[in-house]
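Below you will find the structure I want to go over with you.
Just one protein chain is left out here, and the rest sit where they should.
Chain IDs A and B follow the sequence of writing; residue 1 opens each chain.
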Amino acid sequence: MIKNNAPALAPLIFLFAGIIIPLVALKLRSLAYYVALAATLAATIVSIFNLFSVLETGPIRYYFGGWPPPIGIEYVLDPLSAFLTAVINGITFIVLIHAGKIVEKEILEHRRVPYYALVMLFLCGCNGIILTGDFFNLYVFLEISSLALYGMVAAGDKKAPISAFRYLIMGTVGGGFYLLGVGFLYFHTGSLNMADIKEILPVLGTNPVVIVALSLMILGLGIKMALFPLHGWLPDAYTHAPSASSSIMAPIGVKIGAYGILRILLFVFGIKFVTQVFPIAQIITWLSAAGIIYGSIMAISQDEMKRMLAYSSISQIGYIGLGIGLANPFGIIGAVLHILNHGLMKACLFLVAGNFRMKLGHSNINDFNDTLRKKMPWTTAAFAAGALAMVGIPPTVGFFSKWYLVLGTIENKSWHFLVVILLSSLLNAVYFFRIIEKIYFKSQHGSQVNEEKQPIKRSEVTASMLVPTLVLAVALFIFGLLNTLIVKGVLMKALPPGM
Amino acid sequence: MNMSDIYTSAVPLYAVLVSLAAVPLIILSAKRPNLREFWTIAAGVVKFILVLTLLPGALQNRVATVHLFEITPNIQLALKADAVGVFFAIVASGLWILTSFFSIGYMRGLGEHKQTRYYSYFAICLSSTIGIAFAANLVTFVLFYEILTIATYPLVIHKETKEAIYAGRKYLAYTLTAGVFLIAAVAWTHQLNGNLDFVPGGLLQGLALTAGQVVPLFLLFIAAVGVKASIMPLHSWLPTAMAAPTPVSALLHAVAVVKAGVFGIIRVSMFIFGPSIMVQFGLNRILIVLAVFTILAGSLLALKQDNLKKRLAYSTVAHLSYIVLGVGIMSSTALIGSLLHIAFHATMKITLFFCAGAIYVHYHKENISEMDGIGKVMPWTMGAFTIASMGLAGIPPVNGFISKWYLGVGAVESGQFLLIVVLVISGVLNAAYFSPIVYRSFFRKGQAQEKYEKEKTAMVVPLVLTACLSLIFGLFPNLFFSFFKLAVQAATGIFGGPLP
Partner (left out) sequence: MIDVFVGHYSYWFILVLLVIGLYGIIFKKNLVKKVIGLSIFQVAIILFYVAGASKWTATVPVLEHGVQPEVTVQYINPLPHTLMLTAIVVGVAISGVAFALIIRIYRRYRTLDEDTLLKYMNDDKE
């Protein structure tokens, strides 16, 4: 175990950037964006570098202020946290490149500087949650990231403040429950350090207090993760947030809650406790399965693309919850891989929605038609790639998430969950091919007669928006083909102890 | 079981990739149709040559293998060109060249829209078909199988009419559901064994399995590959998909896509489960029952179709089940019959579809009742039609006779005499639904004669060629591509037994 300050680097970069952005902007407003971009790039490089060094040397621990745990706060870079920070920073970097132009369109000038500062704080929170080894510190970062998100949502359209307010209420209640759970755990074990509590819990044995603590923490994180039926805040928040916010929060926002649940269930309490002593893993699996079906069915009936993607997120987050709840190696590999894969897919699709809003001013599915294909051929191609990935066609990433999850369900002999996963990929096909039909094939109402005569001009978005979209679309295939590298190289080392 | 000699060669990979590589070229030359079609043809020829170079090896039981990289832990993305694979690849890639020529005539003759999209997806389809043929394990197979599913979709709805879009939806509903079953089945196999390679004689052979595992797993596989093989009751997408342009119906819905399904059944039955498990758990009887039902019901349904393409579609449904039947009989001879029918049905049915396409381009007629007298105006076309339909009914010397003969001999060898009756009845039914067409076109007078137009060379040449091929293979089944030897080779690899 090497003591090293690498674990604290990424959150600090974002914290520093969050502070420096308003200061720099005093001089020149447009600098804010570039500072944010540079900070994210730096954090991406740092976290990728960290990932490689962790894989080489094993977990790296950093004691804040030099106080060793359990007194002090500890930051831990293990393969799981290193992988996830690399994922969220990397995806956010790509999304932020895209965000520059669309923020200029959707967010008023005087709000842009605080907006980027909020984005930095949000990322600081996300990185902190993943890296910290301390339950209370996790709460603080959870609330930092949530507070930043409330602001990022509220910067959206007319209805955004109401959505943000409802999100705030639910999010705070979630945070409160989590804090309450931490309190129970603290008074029972006398520690806040995850590694420490992991050692103490088996000694103390099963106790109702532990079960209450675990339930409260999972309840709290479940709200942040939008685990069915605690997802109520999500569709409005995603729909009314500015495009940049939704494309930042959709790929990574809810995953943070999922990560928290994974960490607590399997790394702190242990597989035996959560499956046999107190079967909360099974409860999570059932709720996730319900969420998968509910989200998919709701997505089918949506007329607005971002809203459809939001419901699809509820369904996809269910995949992650399902994998975690299965509590076997394949399930966990599937879940963690899906954090990456869904991040890429959703980022790609939300960027496409952003491109549509940029050029069309809306993303109403009913108003899509085949002129779109001629106007924005690359964007629609990226959409098709994202849709194929969501449906789970090989060799896209979506197929491989499904593959590992299916292996996981078969290993547990949970045939009902197998049916759920497979059914949901068919439901995905329904709502994505609905749009593909509209974009690629002739409208059946004959309304295009006039437009057929005059050639449709190509009006694709600018390169700074198009390139990130296409990079993500291509990544869907590349990461799919190379999934074994990730699974073997990282995820198998990131499995919870005892697997 | 004689062990095959494995050597590393990238040729199977190139064979898969060559038409994929043609796609960007096709798209880039969208503005210059001649160049665009040149790329299609060039890719087809190169692909065919590459596949042919694998033929001598496959005949000597030398299997070209290429391992690319791990696609999922411990399972490689791997291609191998064994006898069965080369057999299917030759059929698909050879007929692609002819179909491409025919496509040019058909698409230009009708002035179809979005031809670039059409040729691009056609090329992708062929890539994935060859990928299916050469897949060395189930994961690779799934990969190409699903790509084929998606790549066919734009071709099915090419016309973008209401009917075509409906057909597309139905097609996707059937095939995506099948894909989902396939993933479940493959994952389950993975769980049983940890290995997913196609092993002649059966991968699961020798494992301690219970009927509770084997039967549901087999049914899952059949539900998965049975959709593309259009086993009843999973067939109904195929007649609907006839809304596609005729060359698509010809190559994909008579050769590539549906045969990929049948090929999947062969792979699953012979290379995953293996004859001993199939017989031990009575799985082959499931196949036989399904196949017999499909053969009879498909032929009967074909009788009442007036739309020519729909009639051909139901005929395809029935004939695909001949192949399934041969697999179900579980004897070396019957399997040879099955494999031969893959190739021979392909040459015959593609001829018939080409004819239907040629008629449509000339007269915009799709219904049989409107085809009176057409034979006098389009003698080449209808001549070819007659030969092919004779073959499908099993009349010598056309090649359909040979494959049926081996199926029959296989049935007799394994003592299933009832199946002979089925084969005879279906032969009669075939004659019953094809002869009226031939009769009407040659011996009845109709308005068609009044509008004389010369037959288009780009369409006539391919269909005459395929008809000739059907005749030639009927007389010399080993000519050119050693189909018979290959089939024997494949069957010996699986059943061991002496050469028939």
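The rule is simple: a residue touches a chain if its C-beta (ideal position, glycine included) is under 8 Å from a C-beta of that chain, and two chains touch if they have at least 3 such contacts.
Not measured: the values here are computed from a predicted model.
The absent chain, not drawn in this view, touches the displayed chains A throughout the complex. Contact with the omitted chain, checked across A:Phe122, A:Tyr150 or A:Phe417, is made by A:Tyr150. Screening A:Val24, A:Leu80, A:Leu168 or A:Ile436 against the full complex identifies A:Leu168 as the residue touching the chain left out.
For subunit A, the list of residues touching the undisplayed chain reads 136, 139-140, 143, 147, 150-151, 154, 158-159, 161-165, 168-169, 172-173, 175-176, 179-180, 183, 186-187, 192, 236.
Keep in mind that, in the parts below, only the chains that are shown with their structure count from here on.
Subunit B has its Cα centroid 44 Å from the Cα centroid of subunit A. By the touch criterion given at the top, residues 388, 391-395, 399-400, 402-404, 406-407, 410-411, 418, 422-423, 425-426, 429, 433, 437, 440-442, 444, 481-484, 487-488, 492 of subunit A touch subunit B in their complex.
Considering their complex, residues 69-73, 77, 142-143, 146-147, 149-150, 154, 157, 160, 162, 165, 168-169, 172, 176-177, 179-181, 183-184, 187-188, 190-191 of subunit B touch subunit A.
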